[in-house]
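Just one protein chain is left out here, and the rest sit where they should.
Going by the order they are written in, the chains are A and B; count residues from 1 in each one.
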Amino acid sequence: MDVDLIFKIAGMGMVVAVLHIVLSKAGKEEYAYLTTLVGIVIVLGIVINLVSSLFNNVKVLFRLY
Amino acid sequence: MAAIKIIINTFILIVSSILGFAFGNLYSKRAKSLLDLQYCIRVLESEIINGSFPLPQALENVSIKGKGGMSRIFKRIKEDLISEKREDIYESFLLQKDLLKDRFALKDEDIEVFLYLGKVLGKSSRRDQEENFKFIKSQLENLHLEAEAERMKNTKLYRTLGFLIGLGLVIILI
Partner (left out) sequence: MEIFQIIGIGIIATILIVILKSVRSDFAIYVSILTGIIIFSMVIHHLSYVIDTIRDLSRRANLEITYFSTILKIIGTAYIVEFGSQISRDAGQNSIAMKIELAGKIIIMTLAIPILMSLMDLIIKIMP
């Protein structure tokens, strides 16, 4: 389990936030919304994998079959 | 392995930044083309109104005196005019439409003004032509101002966008 992932997600969040600000300043609100959505989906994809691995670990550990 | 990763990531960052710059330059290209076109039309006006040259000669002079790649367009028009023995100069202007669109990043409304020039050129008395030139020049001026405002906004946007998307990709791929 690597700690880099925390920084990765945080970095993604900041990049998406700046993208949102830049795009909405330029008057392209719909693209700003879209980029936010894409960023959230990507991050969700990463996090969901980890959540499922956590659930698997707990299942194996506590014999929750 | 780590070195390769760093190299690839910097490569991605650089490429996306360059892409952003290229997209931004597309908008600055339009403003520059409009400026060049304005200059060329001013030269053409002085050739026709003051110099009283015949049209092919005037076009040739514009292609010599004109600025940027835009002067080449006038040379092409002149060559087309002579080689095809056109009755109507408007058709020669119409042939340059695609080139203007692709090479000079002009929009349809800019090209429309250019084609209007072809429609009125050499068709009426000198006073009418003077009026028409004045009209075309003012219209181009407006378009240039608009393109300039758009350029200011978009160039910055696309540069930031390119860099940020590269950064996002690198963060995902690390």
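Just so it is clear, a residue touches a chain if its C-beta (ideal position, glycine included) is under 8 Å from a C-beta of that chain, and two chains touch if they have at least 3 such contacts.
Small disclaimer: the values here were computed from a predicted structure and weren't measured.
In the entire assembly, the chain absent from the figure touches the shown chains A.
In the full complex, chain A touches the omitted chain through residues 1-3, 5-7, 9-10, 12-14, 16-17, 20, 36, 39-40, 43-44, 47, 50-51, 53-55, 57-59, 61-64.
Note that only the chains that are shown with their structure count from here on.
If you average the CA atoms of chain A and of chain B, the two centres end up 43 Å from each other.
Put simply, chain B touches chain A in their complex at residues 153-154, 156-157, 160-161, 164-165, 167-168, 171-172, 174. Those residues of chain A lying in contact with chain B across their complex are 4, 8, 11-12, 15-16, 18-19, 22-23, 26-28, 39, 42.
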